[in-house]
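Supplied in structure tokens, the structure appears directly below.
Here the complex is missing one protein chain, while the rest keep their positions.
Labels for the chains are A and B, by order of writing; each one numbers its residues from 1.
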Amino acid sequence: MKNKIKELSVPLLAVTIALIIGALIILYLGENPMNAYYYLFSGAVNSPRAIARTLLEATPMIFTGLALLVAFKARLFNIGAQGQLIMGGLAAAAIGAFVKNNLINNVVIVLIVAAIAGFIWASFAGYLKARLGVHEVITTIMLNYIAMSFEQYCLNYPLKAGGPMGPSPQTPPVSEMARLPLLMPGTKEALNIGFIIALIAAVIIWFLFKKTVLGYEIKAVGHNPTASENAGINVKWIVMLTMGISGLLAGLGGAERILGGVTQYTYRQGSMAEYGFDGIAVALLGKNHPLGVVIAAILFAALRVGGRSMQFNTNIPSQIIIIIQAIIILLIAAENMFKAVIYKKKEAN
Amino acid sequence: MSNYILEMKNIRKTFLGGKVVANDDITLKILKGEKHAIVGENGAGKSTLMKILNGLYEPTSGEIYFHGNKISIDNPGEAAKIGIGMVYQHFMLVPTLTVAENMILGVEPKKGIQLDIETARAEVRRVSEKYGLAINPDSKVSELSVGMQQRVEILKILFKGANLLVFDEPTAVLTPGEVKELYKIMDNLIEEGKTIIFITHKLQEVLDIGDNITVIRRGKDVGTLTVKEATKEKIANMMVGRAVLFEVERPEVTLGKELLIVNDLMVKDDKGLMAVDEISFDIKAGEVFGIAGVEGNGQTELIEALTGLRKTETGTIVIEGKGITNLSPKEITLEGVAHIPEDRHKRAAVSEYDVEENLAFGVHREKYMSKNKITLDFSKMRKDALDFIKKYDIRPTDPNIIFGRMSGGNQQKVIVARELEKDHKFIIASQPTRGVDIGAIESIHNMILQEKKRGNAILVVSAELSEVMNLSDRIAVMFHGKIMDIIDRKDATEEKLGILMAGGTLDEK
Partner (left out) sequence: MSIIISLILATIRQAAPILITAIGGMFSEVTGVVNIGLEGMMLMGAFTAAVGSYYTGNPYLGILSGMLAGGLMALIHGVLSIKYKGDQTVSGVAINLFASGFTVFMLRVLFNQAGNTPAVPKAPAIAGMSVIVILIYILAIASHFFLYRTVTGLRMRTVGEHPLAADTVGINVYKIRYFGVIMSGMLAGLGGAYLSLGALSQFTKDMSAGRGFIALAALVFGKWTPKGVIFASLLFGFADALQTLMQQYVRIIPPQFIQMFPYILTIGALAGVIGKAVAPAASGKAYDKGE
């Protein structure tokens, strides 16, 4: 139990310190931090609509956070969640908006295809790492940029509503059969079953690493690939598979953005925002535990949704949320600093 | 006016805010001109004590007197200034730099803003001539033999004016021939007026060249004795706190047929050179076959080939009639090959996993997969773990202790337990008691010898000559990838093996 408390203390400390620094910045900008933070937090939860909006915003970050978590277990850094998100979303839009045959163009199949798209995009980087030793940080980032260019291409040519001459770079809306049912239609927010799927994914991932043979092997490879190879574990396969699972989750996250309705069931510029990178922060803050990821995703979502309310009611630009987010990550990176401080306190006693 | 060149009095060193006590009230007194041995088990605190002497650590309390004057040694630079130099077990040499560059590190001569490499090279020649230790200043350290690298280490500290030389496990990586060379060098240094401290776990070595011995056990100093009054048994007793058997009882077993046959095996190393050069040998059922030789002569690659971790170029490996050459590690394990690897942290276990998880590691699919093929059968894992902990005397007895926190000896027992409990006919034990406390060495040797009774074939590869001679029925010596000769137990002497280990032959008489 003592260990669990110690584990929680670091993320809590990081968030608190980041909020304090945020408050200082707000002060510097001439506003009252308490006032600003009031709008920030209440804006996320003060009505069913706000809650729906918050959970909706959290959904893709749960997916990408889980994606990062899975990769971290094998000591892999999947910075490519953003690209996998895009590929999943493009796959979902490509089928959802263009395929007439409802045997293919229905929610289940489309989700599966999107998941496969993410899986492939990520396991390619896994392959390069496993067989050629290329650092996945660089390859996944390159794949991000390639995906972004590909996204631009698709939105302007093959997937563009109205063809290349169409009015704006976006796809047509996906067919009814491919849409994810809404959860709280009364709020006029697109909170949909995708959120539930994300939660289920979190449970599955928890189960994977707690109880299964595969999870045991993935963690072993993450801790000690040499010993794992000695023990007969196929390390190369595990690396590729783990990256694949990671990409699969991100791909699902991208599909939800399109099939869930947050952008009117179309894929348009900015649909995928920065959720892939948010996933990194979420995974780190959530201490690489599925429950932590869910909570961290909801926290970040609350900050963002509330941030808009804060910007509306004060003069603080919502971008300050990005700063707070970044500070949190820096502090998590400084985790050992906290540990050092805790040890010094013990010595003084 | 004391005869002591160095006195370390009541040294205490703790880490992590007092949680770890590495040195607990140790007093060490060194006479001028002597060769003083410091012995103790792994983790006893010898290295920590010497790191304090060398300025890498500061003592938590205690005093150091040098030539009768109280001093404090704040960093290695200061240690060097007063004339203390240390030759480390793992050499402090940068392999990609030359001898000259390594020698002058920290005291680099300058020509304006440039590094003055000419002066560096001249200095190397000067020192090497003065002490009669020939070396080429422009050789890249990575290209030197181990014995020559050690020579560079010695020159490094002589260059800085060392009068008190500390050697940490100096003969661990040397052939018997190189060891004799080193002993001669040490004698020369004493004649030049130097004093030597050497840390070793080889008790025979202590008796051979030491003058006085200080024994350290669990951070405390247990006493000092002269070599005249010492015997191996006495020293070991002080090291462990109880009587220690040096030769384990060997079970009487009639050997069966050939169980493992290796034929004309050739294996390349990572650099593409032939590490295993046409090796052939066989091991009978119930036989312990030992391979002696300094590390780096192809033993590692041989074992990797036997366990499926490295591809062979040509040659065959056959177990009980079934060929296993170039099969995957998993397939080879299923054919009945068990393996205690030489570097348990790197190759055998996951330090972050607990005992239970490590006992299952490698057989988790065969033994502990649930019927649903997805989950692990944790209750079976637990039951087996508790059984093995009892059977193999693993301490502490909690199956959820993290592997990385256990002592070296208990870690090795976990690995041995896991491997011996596999279904196997052939077991490879590589450096089986490296880093293992003297008390546990006995039990591990026993466990290995019990394999004879089961009719298994046993391969022991060890750089510790005494271990190989203790355990083996026949001993092969590897040198530069070849087997120089295979000697029967009853004919084996350290001298003969030493000659073979250095690449010589036994026919030259």
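Throughout what follows, contacts are C-beta pairs under 8 Å (C-beta built on N, C-alpha and C of every residue); 3 or more make two chains touch, one makes a residue touch a chain.
Everything numeric in this text was worked out from a predicted model, so none of it was measured.
Undergrad: Which of A:Leu12, A:Ile204 or A:Leu330 touches the chain that is not shown?
TA: A:Leu330
Undergrad: Just name the one of B:Met8, B:Val21, B:Leu93 or B:Ile135 that touches the chain not displayed here.
TA: B:Leu93
Undergrad: Can you work out which residue in A:Leu13, A:Val45, A:Ile120 or A:Ile141 touches the chain that's missing from view?
TA: Once the missing chain is taken into account, the touching residue is A:Ile141.
Undergrad: Can you say which of B:Pro59, B:Pro76, B:Pro170 or B:Gly308 touches the chain missing from this structure?
TA: Missing-chain contact among the listed residues: B:Pro76.
Undergrad: Hey, which subunit A residues sit against the chain that's not shown?
TA: Residues of subunit A in contact with the hidden chain: 29, 77, 79, 128, 132-135, 137-139, 141-143, 145-146, 149-150, 152-153, 156-157, 277, 280-281, 284, 317, 319-320, 322-323, 325-327, 329-330, 332-337, 340.
Undergrad: For subunit B, which positions touch the chain that isn't shown here?
TA: On the subunit B side, contact with the omitted chain comes from 15, 54, 56-57, 75-77, 80, 86, 88, 91-97, 101-102, 105-108, 110, 113-115, 156.
Basically, only the chains that are shown with their structure count from here on.
Undergrad: Centre to centre, by mean C-alpha position, how many angstrom separate subunit A and subunit B?
TA: 47
Undergrad: In the complex, go through subunit A and note every residue touching subunit B.
TA: Interface residues on subunit A, with respect to subunit B: 211-214, 216-217, 219-220, 223-224, 226-232, 234, 343-344, 346-347.
Undergrad: Contact residues on subunit B for subunit A in the complex?
TA: Residues of subunit B touching subunit A: 16-18, 307, 309, 328-330, 333, 339, 341, 346-353, 357, 361-362, 364-365, 369, 373-376, 378.
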